[in-house]
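Report on one structure; see the data block that follows.
Shown here is a partial selection of chains from the complex, left in place.
Note that the chains are named A and B in the order they appear, and that numbering of residues resets to 1 at the start of each chain.
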């Protein structure tokens, strides 16, 4: 079994475009793995939304950790955690890295915004960015803290989101790369890939570059391949499809006042048990439990 | 605003058949409320499955509490929590009731099985039941502990699941009712409603009776109405529809290596923000944040 960290590092450095699929809890993480993806994006937006709170650090960092721990326990492929700004300064990042390694999360991505953060797609251009030197200190602290040499630290550059220049984005990326970042995530909310292509043509292959095509979703994947991006993240689509399905199912059950009409459209309950690996427990019971005694007699005879 | 506990109590005693819809996290709970349901079933199976673990008390009771707290925070309709066996003895139930009241959960349902439990649909007939007198002590302890007079304690009778007689089920229900249970949940895994109808015809209207038609899903709801059941619980259908949707979406994205094909089939990202009530935060920022200072200058000029 290749360590999760090593799997992620190999993804970053593979010669082909790789994909990370968003998950937001243990169940969706398991579905990502079963589908055949080689890695999971632990999305901050999705995790907060699934828990019913906002993507503004309303969850504490240990609550985020609790969720990603379930995700990691349920899967054998690597998770890259969207760790927002690192939830504080370099010292908070150090603690976070130690805790992520303990629960076998393969890497974290931190972004150069200020705590508490706001989602990049909400008034992104009004959001202040972090001092790049201070942010580089977080990256260096993360790298110095990790015990597994293959744990990955990704630096997310928000300059284009915030409406700053390409030069700013490139210079920040350089600073973060020199501080030790294993990859740069260049974020853009443009509807076309022009920004990220522009960045990549300047950045070249200095280090792996990750993209998140949420807003430029109609761009053919071949475009990303041709520009030699390392990883594309499908960042929130399992959450959004679950919302769509649950809203429709809830509406149908509510209006029909019955589950009869939906039974054939959804997985049987046995599929839930399969996803939970109920069979392993039944098998283990044979190994570890004594032969059951006589059942308790009924109280009524 | 009517208290959540009072809302649940009124549901139990309303003159018509009421419905509780399953939810398993803050997001699904919010969807249940927005759809128009008047109450939420905090399903033990769904909560464990969503977190990627089994329905065998693999989550600690405080981890269950953490999940239901998010659900309660995200909604204004009452939640009835599926609290398995109460996670221990009467003393654990007392602590649980105190903590559920603190996070504004309206009631709990405990079942007369042994800790750690197994899902009722997995080898149910081999599962030992609790001593009914010991179980009645849990109910009494819960009722004596609650501070809100409308907090609801539901006793779930597993006798029919375990393959015992109708007399056993009825006698247990009587013992639990006398111990203070606000309602009886009579559980059955038969494909027809014969068991629950048989129970109800004997039980009459001694106290409200709740049913979970997961296995007898094709039974017309009118049958439940005619027998004067109090509440029908749609116990796991949002989870199952989310699984179906996420498996299909993940497979499509994986095979197409693109999100272009799914974008129109799922809610837009703005719907995620709406469900999180991002607008309220933007409004609050105007109230509580100072006028932003000049943005930090770019480091590149």
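Here, a residue touches a chain if its C-beta (ideal position, glycine included) is under 8 Å from a C-beta of that chain, and two chains touch if they have at least 3 such contacts.
None of the values given here were measured: they were computed from a predicted structure.
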Overall copies of the shared sequence [whole complex; 2 in view]: 4
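Keep this in mind: only the chains that are shown with their structure count from here on.
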Whole-Å gap separating subunit A and subunit B, where each centre is the average of the chain's CA atoms: 28
Residues of subunit A touching subunit B in the complex: 19, 21, 25-32, 34-37, 45, 48-56, 63, 66, 70-71, 73-74, 119, 121-123, 126, 128-129, 131-132, 164-165, 167-168, 170-172, 213-214, 217-221, 234, 236-251, 253-254, 257-260, 262-263, 265-269, 271-273, 275-278, 281-282, 292, 295-296, 298-300
